[in-house]
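Below is one structure. I have some questions about it.
What you see is the complex with one protein chain gone and the rest in place.
Our next item is chain A:
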Amino acid sequence: MCGIVGLFLKKDDLRPRLGDLLTDMLITMTDRGPDSAGIAIYGDDADGLKMTIQSATPDEDFDGLEENLTALLRGPVRMRVIDTHAVLTLPEGSEAEVRAFMAEKGIRVMGVGNSMEIFKEVGLPKDVASRFGIRQMAGSHGIGHTRMATESAVTTLGAHPFSTDGDQCLVHNGSLSNHNRMRRELARKGFAPQTQNDTEVAACYISSRLAEGANLGEALDGTLQDLDGFFTFVVGTKNGFGVVRDPIACKPAVMAETDDYVAFGSEYRAFANLPGIDNARVWEPEPATVYFWER
């Protein structure tokens, strides 16, 4: 199964409530995916590069990390620790150096970008949301996922969203059947997936297409030609939000749009707490059809 939720605000009024609304949506989808949960949220732009990191032993790994990085980069580094995750603000241009540092320490990099932060863990959506304080987060758009694993193990790194390039993230309901071949092709293009998870291959595919100059709509359209299997994808970029379903469209999907937002849910239940939902335009996205919004 798996549950997907997404919310893209068209106006700024609801920004302070983004995390609260997304948390309700995510918890409602618990019975579609109780294994793990995750969320990517696009908040205020950082003064530098944002990097979300994760450790199974945060007390040890995050202790003194801010000072060590400041010394390494000879510039200002800020660190905000949230449970097993920490959001670092780094000088621009330091990504490669910091990634190498994290790899050496065994600390996982969940995502990088200017505005995106990403939090995911094994456990019930309500517990994951509460550990990271997602209700209190503000932002312009976000996507979330509740996982019922089929293709790879129930681990932190197997949880969604997957982020494979700056300010990009993807969540998936379904399973891909040509992910091994795609994994090799993407590795040759420099977008090698880090896990054995099929969804990460789709995230790398979108990232590779965007890096080649495709726009979000073209990259999503490409999944219909190049990825085989069942999928409903919801994708976030710094300024955009996109949805695509495979041509068979077995995996459920529903969307709602008002003057204030565009919302995605695996089921209508996810929308029940959204403001103005009774007067929203509610529809099921068509199979093999790309939908995207950019601001």
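Note that contacts are C-beta pairs under 8 Å (C-beta built on N, C-alpha and C of every residue); 3 or more make two chains touch, one makes a residue touch a chain; residues count from 1.
One rule holds in what follows: contacts and distances are computed from a predicted model.
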Identify the UniProt protein name of the omitted chain, choosing among "Heme lyase CcmF/NrfE family subunit", "N-methylglutamate synthase subunit B", "Branched-chain amino acid ABC transporter permease" or "Cytochrome P450".
"N-methylglutamate synthase subunit B"
Just name the one of A:Phe119, A:Phe162, A:Phe271 or A:Phe292 that touches the chain not displayed here.
A:Phe271
Which of A:Pro34, A:Gly217 or A:Pro252 touches the chain that is not shown?
A:Pro252
Chain A residues touching the chain left out here are 247, 249-250, 252, 254, 267-272, 278, 282-284, 286-287
